[in-house]
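Take a look at this one; I'll ask things after.
In this view, the complex is presented without one of its protein chains, the others remaining in place.
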Amino acid sequence: MTSKGTRTTALTVELRPFPKPVATMPSSRGVRLLFWCVLGLLVGIPWTTGATTTSAPSAAAMATTDPELERIAAEQHNCLRCHAMPTLAYRSPTDGEIVDLSIDRNALAHSAHAELSCVECHHRSYTRYPHPRRAAPRDFDCLGCHRDDADPRFAWDHIETEFAHSVHARSEAPNAEGFSCQSCHHPHRFRTTQIGDPLTWIVQEHNQVCLSCHTQLISAASASHDWLPNRAAHWDAVRCVDCHTPADDHANHRILAAEDSPRDCVGCHSADARLLARLYHFRSEEDIARTGLIAKAIYNESYVVGMSRSPLLDRLSLAILVLVVLMLTAHGVGRYLVHREHKRSS
Amino acid sequence: MTAHYLYPAWLRLWHWANAVLFVLLIASGVSMHFAGPDWLIPFATARVIHNTTGILLTIGWIGFIVANARTSNGHHYRLHFRGLITQLVAQTHYYLIGIFRREPHPFHVSETMKFNVLQQLTYLSVMYALMPLLIISGWAFLYSVYLPETVFGIGSVWIVAMTHVVVSYLLALFLLVHLYIITTGETVFANLRAMITGWHRDTTPGHDSPQPPRETP
């Protein structure tokens, strides 16, 4: 979806569709970085006003004179006085499981929601302690805020449709019950992937989301994905969603069931590989600028086993081989005919 | 009838080991290269086979080079430039035309030279150019992490991969031709037998008259 070296900032942990390439390309790297950061901000939190110049949004820590931000910071601080305690939790009387109420202050400050006041999502009455005793309200509805997003790039309705077809939404397994946006996109920590984030980090971060529920996969005894050569290497380098979403799209919320997911090596391990279309998008701007675009593409290809396949070379070589076989056969037949002739004549 | 002892035991042993390794390498290499279809060796198995046989091939090749340097076998690989072109033309002419006209073989095997000039050129380039390239690129694959990221702005692994693939194709080509050419000896299996027993038998020693290649019934 991207072209001419434009890469997306909003490579998101939550796999949103990518923003369209932007028309102009600032020349200097610093300016470009700033540009993308700003874009990231706009994309990530378009509902805040006035935050346009900071690259590491941290409402709590930000030294700002903006009274609105100050108010938000103060509100966050109030809540975080308790909720930043890493062990703020209780055991649910219904199932004995530990319910974690803690919020990682640092993760929040770097998350897409960093500049939101807590009560934007949580009910107003939560400003007092003890909090009202009632079931977790259903009003933490992402689409409630995100649907009206003016930015067409985010196509939230589309995401909703995709999600409705996702295995997570359709599964009847008991632990898939109540699956929502937050099941994967932790509202207090998810952040848009930034230019320059190391690829391995992105892969890890993305897969962590899946593995936090699909824990049985990590077990050494697990036979899942056994068909995959070099399973560990794949899991370190490939995102789960690279295979478990429909192949035709870059980012998709329609997570496929195991049986619907592709199992062919060539799908990725070839020149027009899916992998290239996806994961390797995320190579940073700087990297491309350093090595050159062509070298980059070639380079990326060669890193995957099977990438030694060059269809042109393969075709050419196989053709030559076949040709030679034909020639040799012809030669042999010729020799045989001569031999027969000679035998008959003598 | 004369007989030349052209292939000492070590050479035969090496040749056949090499042959087996070549087959295994091609089979496993193809399986990895075209990984996917069911009829190929499973990727994980092929990888192990390819790595192991590749390492063995390297050892064999080094052994061959050392042996060539230390025994008389090496002189078969020494080019003699005088008359090279003439012989080349004669040999090519023989393979393309003469062989059908039942012309005499322009070259006669002896202890001092067992290869005709075409063979000599081919084996020289195979053993001293393609094989080292193949081996070096293969090892570079094995230890690709130690390679520089890029060479001249091109991903070094890509260079390695392409080298390996192109050389592999060329060697496969060589194998095909090699398999065919050995049938062009005195009899169809004469050369094969020679490589098994070590003795090259010539029914017309020092004879200049043309000898017809004979087909076994």
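In this document, chain identifiers A and B correspond to the written order of the chains, with residue numbering beginning at 1 in each.
Simple rule for what comes next: contacts are C-beta pairs under 8 Å (C-beta built on N, C-alpha and C of every residue); 3 or more make two chains touch, one makes a residue touch a chain.
Basically, contacts and distances are computed from a predicted model.
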Next on the checklist: Considering only the chain that is not displayed, what protein name does its UniProt record carry among "Phosphate ABC transporter ATP-binding protein PstB", "XRE family transcriptional regulator", "Pyruvate dehydrogenase E1 component alpha subunit" or "Nitrite reductase"?
Outcome noted: "Nitrite reductase"
Checklist entry - The chain left out here touches which displayed chains? => result A
Checklist outcome for this item: Contact with the hidden chain, among A:85, A:218 or A:337, goes to A:85
Checklist outcome for this item: Filtering A:98, A:143, A:233 or A:337 for touch with the omitted chain leaves A:98
Item to check | Missing-partner contacts on chain A, residue numbers | outcome: 81-82, 85-91, 93, 98-99, 101-102, 129-130
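Please note the rule applied: only the chains that are shown with their structure count from here on.
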Checklist outcome for this item: Interface with chain B, chain A side, in the complex: residues 229-230, 264-266, 269, 291-292, 295, 298-303, 305-310, 313, 317, 320-321, 324-325, 328, 331-332, 334-336, 338-340, 342-343
Next on the checklist: Quick check: in the complex, which residue numbers of chain B touch chain A?
Outcome noted: 32-36, 42-44, 47, 95, 99-102, 149-150, 153-155, 157-162, 164-166, 169, 172-173, 176-177, 180, 183-184, 212-215
